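One protein chain omitted, others in place.
Read from first to last, the chains carry the letters A and B; within each, the first residue is number 1.
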Amino acid sequence: MKLRNKKGWVPAVAVGTTLILALSGCSAGTSGGTSGGGKDTIKIGVLATSEGNLAFGMDEAKAAIGVAMQAIGGTIDGGEINGKKIELVYAGTDGTSGTAQTQVKKLVENDGVDIVFGPVSGDEGEAVVQYALTVPEVTFVNGSASPVAMTLQGATNFFRFHGDSAMWMGGLGEYAYKTKGYKKIYSIAEDYSFPYDNAGGFFSGYCAAGGQVTGNSWVPVGTTDYGTIISQIPAGTDAVYVGLGGADAASFLSQAVTAGIKLPLVGGSIAVDTTALSGDANIKAVAVGTITGGPVPGVGYKNPMWQPFVDAYVKQPKAFPSPSIFSILYYNSFESLILGLQQAKGDLSNKQSALRDALGGLSWDSPTGRISMDSNRQAIVDNFLIEVQAAADGSLEQKTVSEATAVKQGTTVYDRFEGCPKS
Amino acid sequence: MDQFLLVALNGLTLAAVYFLVASGLTLIFGLMRVITMAHGTSYLLGGYIGYVIAKGTGNWLLGALGAAVVVGLLGLLIHQVLIRRFQDDDMRVALITLGVSLIGTDVMLATFGGTATQVPIPKSVQVGVDLPLVGQYPLIRLLILAVAVVVGVALTLFINRTRFGSIVRAGVDDSQMTAATGVNVRIVFGLIFLLGSALAAFAGVVGGSLFPLLPGQDGTFLLFSLVVVIVGGMGSVPGAAMGAVLVGLVSQFALVLAPTYALVLTFALMVIVLAIRPQGILGKVSAL
Partner (left out) sequence: MTQQVDRVSTSKSLWARYSWIGWVIVVGIAVAFPFVVDRPRFWLPNIGVRSLWLGIIAMSLVFLNRYVGLLSLAQATIAGISAYGVGYAMVTMGLGFFVAVATGIVAGTVAGFLVALIAARTKAIYFLMITLALGQVFYSYASQAIEVTNARRGLAPIKKPDLGFVNLNDITTFYFFVLALAVLCYLLCRYVAATSFGLALQGIRDSPERMAALGYRVNRYRIGAITFAAFIASIGGVVLVLDRAQVDPDVVSLGSTLDILVVAVIGGIGSLGGVFLGALVLTFLDNFAQDFTDRYQSLTGVVFIIVLLFAPAGIAGIGKQVKRVIDRRRKELSFFSVGDPQQEPPAAQSAEEAITKGKQQ
């Protein structure tokens, strides 16, 4: 008699939905293998951003994994290595540490993955490393998260196969001061950990070479109106450091054009990458001549591994016209994982020691140069100093002006700074 | 001094975009006493549709008008199907429109992706003009200011000089009495919702020419519309203009004086206004 009334309706629906999802959750959980090796399936959980301002992260991750897996005869869902079956499970996040925590826990504790691969953003990366410290039996391979501190936490199960954001600017500071002649620079950067490290890497070299900082604007992520900030740039500044990414960078560039900025720019590693340059806004006047540093090589890069990678990348679904920083890092990291698995012959027994030894001692020629590992399981990589120029057809392209080989990680973890950092 | 003028001008041009978005919300809020939390979604959707049309046809104006029409009709549909039944229950409408915005955000993410786009504007507009005292200033910002002024004047005339406008004003003051005089309030409500959504969409195309369009902008512009409407007083178009100017100026000057906390100060403005004069600057006490 009482179940008819509508008050009973709502909890009934809620309980019903819960039961349905519970049944599916249980079945999803039991279908996965337990972590710890010995079985014939190796389960890899992939973390990537599928929402928020890095929503293209999942597509880029799948493109990168697709290239790597297809080369060994597999697909983005799985394949085979040394007779062992590989199964890939994908978990989307929105770039915040909260969802990263939820999803990495689900991957490890419910889906029972043996290896976690990812994540994309710095905030997520720091949360994942904290979690990795609590589950030593699972191996974690980084995707593209680049805060300096991640590999300095002592997590022996965490491996990063690319440089951190400070390493990406290695050599650029000196280049800006000596070769380009920028004596005074004004800095505009987003207020979170990635730009702290990225700018820190640039300015430590720049200040050491003798440069001066005329001011700092640390803006919240998602700032779209740079008019007033642009007007704050003091006279006598030679160049502007733009530590912005994604939509913020695109806004800044287009507003710089209409505000008539004549100053050359120094970009952070994601300020002038393919996602910013391939937009519709008219930014040519300002973007040409911008220098930046990062793991992405410019045109005319003479590495025989590079072009085959690019060709395979553009064939993937939802790929950009050229690989972004995310797909490059994800590819290098995932291919490193595959090579490690091959070297360990797919053996995950004994707390995955064979795999971890292989990963820790890995050394191979990637599409962006040689990757080898240091004692913190942090990669030693090549770095590229880039200048943006106009291509023959009028579009913008990146030209490599200098390459640095075998760049090692420094030990300074940067914070928000006002003026030259003391390093 | 010219620094001051430059910042003030930045504030005014930013206020122009805020005014365009908030004007629709203040009409809906003022007349129907309901808050639509999907207003930001209308902004973003309008921007995206304008982008698609303008990119396809090469005509900005067509994009703006097309976006306004499509989103206006969509708003009318949502009003008829979901909101009309619960007209009296402003809480429920707020929550329902919140649900609509959740769905809308996700669908737009799926359709348009996560990277930023901007509504294409003719190259001739993407220049700076020389203003006295200030120096070079982006032309597009001045154009947007002009558009907002034109729209504001047109809306005010519409509300103050036309018969339909007088019904709206009567409804803002006392909707039950208006219904008692024989006006078909239902149709009026629907049309107002259509107009409000269309204004938001138009604002989306205008704003989307200056700022990027991407997921998250809907939440940002909803929040700013709420702040402007609260500060300016609901139901009042001049109030929305005043509120927008205040918000724009505060946000820009805060950037100069206390850059790290500029956003905090902008919202603090709303808190202060609500504490001192809860009905907003030009709001009527009866509207509370």
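In this section, a residue touches a chain if its C-beta (ideal position, glycine included) is under 8 Å from a C-beta of that chain, and two chains touch if they have at least 3 such contacts.
Being a predicted model, the structure only gives us computed values, none of them experimental.
Within the whole complex, the absent chain has one touching residue among B:35, B:67 or B:155, and that is B:35. In the full complex, chain A makes contact with the omitted chain through residues 2, 5-7, 9-11, 13-15, 17-18, 21-22, 24-26, 28-30, 50-51, 91-92, 94, 96-99, 101-102, 105-106, 109-110, 123, 126-127, 130, 191-193, 218, 220-221, 415-416. Residues touching the missing chain, restricted to chain B, are 33, 35, 82, 84-92, 94-96, 98-103, 105-107, 109-110, 186, 219, 223, 226-227, 230, 260-261, 263-264, 267-268, 270-271, 274-275, 278, 288 (touch as defined at the top).
Keep in mind that, in the parts below, only the chains that are shown with their structure count from here on.
Work out the mean CA point of chain A and of chain B, and you get 36 Å between them. Interface residues of chain B facing chain A in the complex, by the touch rule stated above, are 3, 6-7, 10, 13-14, 55, 109, 113-118, 120, 123, 126-128, 136-141, 210-212, 214-217, 220, 252, 255-256, 259-260, 263. By the touch rule above, chain A contacts chain B in their complex via residues 51-56, 191, 217-220, 222, 224-225, 227-229, 231-232, 246-247, 250-251, 254-255, 257-260, 275, 279-282.
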